[in-house]
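Here is chain A:
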Amino acid sequence: MNYNWDWGIFFKSTGIGSEIYLDWFVTGLGWTIAIALVGWVIALLLGSLLGVMRTVPNRWIAGIATTYVEIFRNVPLLVQLFLWYFLVPDLLPEPLEMWFKQDLNPATSAYLSVVVCLGLFTAARVCEQVRTGIQALPQGQTAAAYAMGFRLPQIYSNVLLPQAYRIIIPPLTSEFLNIFKNSSVASLIGLMELLAQTKQTAEFSANLFEAFTLATLIYFTLNMGLMLLMRMIEHRVAVPGLIAVGGK
Partner candidate 1 sequence: MISIDNVNKWYADFQVLTNCSTEVKKGEVVVVCGPSGSGKSTLIKCVNALEPFQQGDIVVDGTSVADSKTNLPKLRSRVGMVFQHFELFPHLSITENLTIAQIKVLGRSKAEATEKGLKLLERVGLQDHAHKHPGQLSGGQQQRVAIARALAMDPVVMLFDEPTSALDPEMVNEVLDVMVQLANEGMTMMCVTHEMGFARKVADRVIFMDAGQIVEDCPKEEFFGDVSARSERAQQFLAKILQH
Partner candidate 2 sequence: MDFSAILPALPGLWDGMLLTLQLMVMGVLGGVILGTALAMLRLSHNKWLANAAATYVNYFRSIPLLLVITWFYFAVPFILRWITGEDTPIGAFSSCLVAFIMFEAAYFCEIVRAGIQAIAKGQMGAAQALGMNYPQSMRLIILPQAFRKMTPLLLQQSIILFQDTSLVYTVGLMDFLNASRSRGDIIGQSHEFLIFAGLVYFTVSFAASLLVKHLQRRLAV
């Protein structure tokens, strides 16, 4: 097993068209970001709704949200992805099934599956954060809002949620970063995101250490960049004198 180190590999031709290996990484990163961002929008909206449902003084509504969370938290992400990609299309009504399996190109159908899968999976986690944030607020806040004549939906939108979101920015940040990392499971249903492109580069060029090092660096940089972004947001929305920002 002789290994030929070549850090210039990324600028060499892949032998396919005029592409160089770096192009593969750029394409892969594009898919990774596209999965994560759209998945995050779903997770944030659905997760917030579920989080509110869990704190509402109604056993049935809270029970539905709790059931959702337990199901999506206790089945491995990969199993969920296989269910969405292999099983769910077969359960769709005939015309939709045909559309999904035949009209869409394979990358698009894989993309749809993984976005829905990650969105719903992450929503369960976001739900728990939102719930924790709401429950961390003093009971007096709700009482005071009721005393001023607010109705429950108004209390959530004007009093509870604006405070809860500010408290949970740090744990939400880590869920946001997780969805980028979790998007790598898309490689297992054939979507050519960052990890899949890395593997392909390693196999094509035989320069696996260089390929995986670059992938690691990209994930690491992405992580740091997003963390800084979230910290900036946290500072921007911080309420003076309310909550200490940034740990110390």
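How were these candidates chosen? In short, all candidates are chains of the complex that A comes from, given by their letters.
By definition in this document, contacts are C-beta pairs under 8 Å (C-beta built on N, C-alpha and C of every residue); 3 or more make two chains touch, one makes a residue touch a chain; residues count from 1.
Predicted, not measured: the structure shown is a model, and the values here were computed from it.
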Which one touches chain A in this complex, out of 1 or 2?
2
Along chain A, where are the residues that touch candidate 2 in the complex?
1, 3, 70-71, 73-80, 82-83, 86-87, 90, 177, 181-185, 187-188, 195, 198-199, 202, 208-209, 212, 215-216, 219-220, 222-224
